[in-house]
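Here the complex is missing one protein chain, while the rest keep their positions.
Letters are used for the chains, namely A, B and C, taken in the order the chains are written, and counting of residues starts over at 1 for each.
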Amino acid sequence: MSDLFRTIRRNAPRYVPLLLMLAIFVLLISGCTTDTPQNTFAPEGEVARKQRDLFYLAMWPAIGVMILVLGGIVLMCLRFRERDPNSRPPKQIEGNTRLELTWTIAPAILLLIVGVPMVAMIWDLGRSPDANAYVIDVDAQRYSFSFSYPDIKDPSGQPLFLPAEPHIPTGRQVAFRLHSADVIHSFWIPRLGGKLDVVPNEDNVLWLVADKPDTFHGECAEYCGLDHATMKMIVHADSPEDFQKWVDEQQAQLNATPKPTPVRSATPAATPSPVAASASPAPTPTATPQATGG
Amino acid sequence: MATIAAPRTSPLAESLRNARQAAEHNPILSWFATVDHKRIGVLYGVSAFIFFCIGGCEALLMRAQLAGPNANVLTNDEFNRLFTMHGTTMVFLVVMPLSNAFFNLMVPLMIGSRDVAFPRLNAFSYWTFIAGALFLNASFFTRNIFSGDLGAPDGGWFGYAPLNLRAYTPGHGMDFWMLGIQILGIASLAGGFNFIVTILNMRAPGMTLFRMPVFIWMTLVTSFLIIFAMPVIAVALFELTFDRLFGANFFNPAAGANPLLWQHMFWLFGHPEVYILILPAFGIVSEILPVFARKPLFGYPFVVFSGIAIGFMSWGVWVHHMYTTGLGTVANSAFGISTILIAVPTGVKIFNWMGTLWGGSIRFKAPMMFAIGTVAMFTIGGLSGVLHSMVPSDYQQQDTYFVVAHFHYVLFGGAIFALFAGIYYWFPKFTGKFLNERLGHINFWLMLIGFNLTFFPMHISGLLGMPRRIYTYPSDYGWNLWNLLSSIGAFTIALSVLIFIINFLWSIRKGKPASADPWDGRTLEWTIPSPPPHYNFAEIPIVHSRDDFWHRKYQEDAQGNVVPVLAGAAHAPTLSGGDGHGADHDDHGGHGIHLPSPSFMPLIAALGFPFIATGLIYDYALVPVGVTLLVVGFYGWALEPAAEEEA
Amino acid sequence: MAVGSAHLETSTGIDNRKLAMWLFLGSECLFFGSLIAAYLLYRGHSLTGPYPEDLVDIPFTSVSAFILLMSSVSMVLALASIQKGNVRNMQIWLATTAILGAMFIAGQAYEFTEFHHEGLSLSANLYGTTFFVLTGFHGAHVTIGVLILLSLLTYSFRGGIQKQDSLKIELAGLYWHFVDIVWIIIFTLVYLIQPQ
Partner (left out) sequence: MTLAEYRRKRGEPIITEEEGADDAHAEHHPGVTEYTQIGLILFIITAIEVGIYYVGLGHNLLVAALIGLSAIKFSLVVLWFMHLRFDNRLFSTLFLMGLATAASVFTVVLVALHGQLV
């Protein structure tokens, strides 16, 4: 027993960190390849792809630095461990200015190098949506997203309202104008792109592009209360032709049955909210260019 | 105030004095009236550790729920309350007070002082802390917990507006949260002022700023961060209090308020706060590595300056928690750049620690294992922090488990590992016994493995799109395996903590006895006996260099080899002029050393806070009671003599 | 409070308590900074009235501001007196300061009730919220200051404050002046400058 113990103790320092790093790699690699509904490594649109590429751009150097530092530590532990408990203390080195400068400046340069594409991408994804972007109004309320289409109106001028499962066209920017009826939520469809918060009184606009027809899973990414975990959505991306067909269908339906559509700002939330109480006039959707994309 | 006795001795003053004298000799009462920095340090440390176990158990419950998809261990409501309490507990009731414990224990010893600048303020800080901590945890009982209704706040540890308003979070838990943190903030502020003054003013002769141990430097920087950051969160919490309790509109969107104001204020505090959590840990590591590598800290001035730089820079990065709120491209670019740059001074520290190991003669004792573990694990966490700082890709990671992975690597892998290192390192100083070395190694390896098993997979579940703060998840999102691993890891950590507890309890009774200088240390605390006498230094030492104690023990011979100074010569020169008074043979006995008298006033004053807070929530009648306690405490404090007249 | 401060000189030569007081004031800058920032952020954003321009009474507040400013003068004179060892004068100036402070508080109480009559409450709009909390916290600081002054005054009547204790007066003075400069800022930003 104590023998086993001693062997473990003697060898563990050497192998555990190495095994650990190996495990890390295996894990990382396996993470990249799985094709699951919200995998940010499996983008299906311009925004998500750019973000993933930027992530790789930073991740590989970071892994490099990690190997350098952790490997260095392990090697030093092996090489400089005290062999003889009665040995004299080693040479007392106080420091080395040249080394200090090196390891101040080198990381700074490395960081600024990654910083350039980062800033470029902030501006790239942060531009206002194209003029021909397809506009959808998103209403977030505890605990669901609902959608209205300003371009599809019923005879009384009310936009098409979908309590769930919106359709979007592929190959074209879709501008989501985000409105909150209560607290802060966050609108996130991982395989199409990063999230943007839905802030009351602040109508952010997020544009995304879907490459090809598919069904995308998204969910609320800002804790918003009891059922935050189940505030999810499914988005159908259709080819332009299919989308047009869908639009026509909806339009036809609206024209056929001019039923009163629910008012957009009505909240299904049970709790009396100050916002709902004050009945903020249904927010007039005006594109706010100050919002970031992506 | 110190020297002025109350002008007239009234019967009241007389009985108060008697009470204080009685307290001094009663084994239990004396703890309530103590103003001794070492005892307050112990109180802080033990309390914080208990809260660590509580916060850890909250985490275990969460991990049990998340071990598999669609689990039913906890309800949504319970889960939300648990993660809120877990985060709040770990930040405000564990890492901060545990660091504070080390400030209390070590600062006077390391700078060669008999006490802190304001001993009673120190006691006040502790009692206020414990009042706030108990108050916060009392929130569990705001609903009938015995019928399964957990009280407790449920707004998350940063309680975003407007969710934190009564309209959306009606329970009293949130009220306890905001007032509890308010009280804890007062405790931190008191500590912050005290340690800055102590460090600037109470140093032994010759202990210039650049001879101070790095731990002292980091305490100084941390304390500055505390005194500047705490008022901001205090105001935010006051504003929330007015909103929730008195109908104000600071965060009410219906009145036109901007809910992002809360986020700015919280993170304006919150980011300096994370360095408040990590800098003491950096200090501890900087003390331990040189001792066990038997070599001075590499690049001392650079380690110090990088710590100061981190302190300054921490004020310019808060928006990196708000990238996805739509602040605009300019803000995001500016804060993106400032955030990645903060990696530079932190890197300087990491590299200097490696420089310290290089060429050393490393002794792998338990404190050293934890310290090296800190450096390695913090680096991983820091690097994932840099990944977060890349704005556009953070749009994908914000509020996912990738963040959870990041901050547990820095908070657990950085702060908690270092604090454990500190416990193993200084335990002999305060008990005169070693913690068991073998159990220590088991503790370390189990914790290291469990820690990585818990938190590394979170990077992956995060990148696979798993948001944080969800109590359940479907089975087909590819998250199952990673969560299972995390849960197994969490229980491994629990096992390691259990081993630590056993080790602690066993060693405190039967541990191997330790001498005054058991690790061949370099700093002043090792010059005095273990455990230190209540007056710390029989004679105030005189400091001639950095690592003064080491230089008394070793010198370089003609060949540049380090050789021990002949035995007997290694004694400290002291202020009384004679150089012969050694630390170990204390012929002095501490007679004639004036130490502050115990006092109940800090306790009485601190007790006022929970009364006021409870009164604000439930019944205003309690408020005057609390105010009275405060006033009585403070007046008694001001009027009672700080030190008893010489008998 | 300092341990045996009479015997132990400090490393910087500065008294512990004075150092602590300045640290406290530095910290207070952040406190009032946060409050003022909230006020400025919401200035002119109230959705409903009453608005500041309906309420603010410049002549009245100017007198208040003037009173507080003069209390700073009397405070510093109290310090000058005790530094020369003149306890009597110090008591007079301390009392003056406390009275001026109390007058300021009374003025604020009057102003608050007046505003309340006009319909401004904590919950009326953003202006009410930020105005009452900002000036209220300032008023609370003044009140505490008055209490400190009165305590010192009482203490000095019992012979507790002599020339060598001038530090006590100095510390109280630092706090008092700080509260005064906060009002200088509030007076300008909250009263004189109105949103366009």
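The definition used in the following text is that contacts are C-beta pairs under 8 Å (C-beta built on N, C-alpha and C of every residue); 3 or more make two chains touch, one makes a residue touch a chain.
Computed from a predicted model, the values in this text were never measured in an experiment.
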{"item": "Chains in view touching the one left out", "value": "B, C"}
{"item": "Identified contact with the non-displayed chain, of C:30, C:94, C:120 or C:148", "value": "C:30"}
{"item": "Residues of subunit B in contact with the chain not shown", "value": "200, 205-206, 208, 224, 228, 258, 260-261, 264-265, 268, 315, 319, 327-328, 331, 542, 575-577"}
{"item": "Subunit C residues touching the omitted chain (full complex)", "value": "8-9, 11-15, 18-19, 22-23, 25-30, 32-34, 36-37, 40-44, 58-59, 62, 65-66, 69-70, 72-73, 75-77, 80, 83, 163-164, 166-167, 173-174, 177-178, 180-181, 184-185, 187-189, 192-193, 195-196"}
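Everything that follows uses one rule, which is that only the chains that are shown with their structure count from here on.
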{"item": "Subunit B and subunit C: spacing of chain centres that average the CA atoms, whole Å", "value": "33"}
{"item": "Residues within subunit C bordering two or more other chains", "value": "none"}
{"item": "Subunit B: positions in contact with at least two other chains", "value": "255-258"}
{"item": "List of subunit B residues in touch with subunit C within their complex", "value": "1-4, 7-8, 114-115, 117-121, 189, 192-194, 196-197, 200-203, 207, 227-232, 234-236, 238-239, 242, 246-250, 255-258, 261, 265, 594-596, 635, 638, 642-643"}
{"item": "Subunit A partner contacts - residues on subunit B that touch it in the complex", "value": "76-77, 80, 154-156, 160-163, 165, 167-170, 252-260, 293-296, 298-302, 324-329, 332-333, 336-337, 340-341, 343-344, 347-348, 350-352, 354-355, 357-364, 372, 375-376, 379-380, 383-384, 386-387, 390-400, 441, 445, 448-449, 452, 456-457, 459-460, 463-473, 476-479, 554, 556, 560-563"}
{"item": "Subunit C - residues contacting subunit B, complex", "value": "1-7, 10-12, 14, 16-17, 19-20, 23-24, 26-28, 30-31, 33-35, 38, 41-42, 45-47, 121-123, 125-126, 128-130, 132-133, 137, 151, 158-160, 165, 168"}
